[in-house]
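A quick write-up on the structure given underneath.
Let's turn to chain A:
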Amino acid sequence: MKTPKIRFDKVTKRYGELTVLDSLDLDIAPGEVVAVIGPSGSGKTTVLRVLMTLERINEGVIWIDGEPMNRMRQGDALVPASQAHVRKLRSKIGMVFQSFNLFPHMTVLGNCIEAPIHSLGLPRAEAEARAEGLLAKVGLADKRNHYPSQLSGGQQQRVAIARALAMQPEILLFDEPTSALDPEMVGEVLEVIRELARTHSYTMLLVTHQMGFAREVADRVCFFEGGKFVEQGEPNAFFTQPQSPRAAQFLSKVLQAG
Partner candidate 1 sequence: MNWDWTFAIHTVMPRLLSGIITTIEVTILAFLLAVLLGLPLMLLRVGKNRSISVIVGEIVEFLRSTPLLVQIFFLFYLLPEVGITLPPFATGVLAIGVYYAALCSEVFRAGFEAVPRGQWEACTALNLGRYRTMRDVIIPQMLPPIVPSLGNYLIVIFKETPLLSFVAVAEMMQAAKLIGAEFYRFSEAITLTGLLFLILSLICAALVRWVEFIVNRRIYR
Partner candidate 2 sequence: MNTVRISALVGAIAFLVGLAFATFSELKVFLPALLKGLVVTLQVAGLSFVLFLFCSLLAALGRTSANLALRFAAGIYVEIFRGTSLLVQLFWLFFVLPEFGVVLTPMTAAVLGMGLNFGAYGAEVVRGAILSVPRGQTEACIALNMPEWKRLFRIVLPQAFAIMVPGMTNLTIELVKATAMVSAVTLVDITSAAVKQNLIHYRTVEIFLITMLLYYCLCQVVRYGSKLLEVRVSRYRGALN
């Protein structure tokens, strides 16, 4: 088998007494689109945050392209990773937050060129050209000089996606990208993500409560609960015939509500 793009190897994350990730294993192949679903408060966000190195893990190793991320090789042993090592691997990952986290003091264009210039060292002109292409792609070319506070939630989230793409990551993480939005704006954001999944080879990890959307774009659905993936499978099979009672119970609740 090819090396997985992302591998969680017995990853454990605790907040004090609370074990949120319990010796978690997960392999994601290059280009695979994985949807993570599960009850809220179960730790789905935490899966993405430890991968983005926003949280330190207590045990285990996370591998990116066969390279350990929170550790690094020294001879045969794995030692704690240096800042430089983390930064190198982190550059392959982009993240879209539930609450956008746009920089409010910068224009839309400013948001999209900030990191390419100041983290990749791109010349300004090149960064702007890249950003304008991406803004056109998410349908916001005409908003380049607006501030985030002048945009609707859906537009802000599309800017956030363009900003993440501007770093040319190989892996994209989405943490409930539509759950802070008014219902009528959900569609425009999902459309952008759908387009990305269809026309690009990003490896995507998508936490969502939009079951229909997960079923449509994902290659695999993982049901997360109690610090583990209780069940994984091909979307159609998972949604029509969940194997575990917990997943079945969750699905019936969500589908009833929706």
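Selection rule: all candidates are chains of the complex that A comes from, given by their letters.
Assume a residue touches a chain if its C-beta (ideal position, glycine included) is under 8 Å from a C-beta of that chain, and two chains touch if they have at least 3 such contacts; residues count from 1.
Not measured: the values here are computed from a predicted model.
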Of the candidates 1 or 2, the one touching chain A in this complex is 2
Per the touch rule, the chain A residues reaching candidate 2 in their complex are 52-54, 87, 90-91, 93-95, 97, 99, 101-106, 114-115, 118-119, 147-150, 163-164, 167
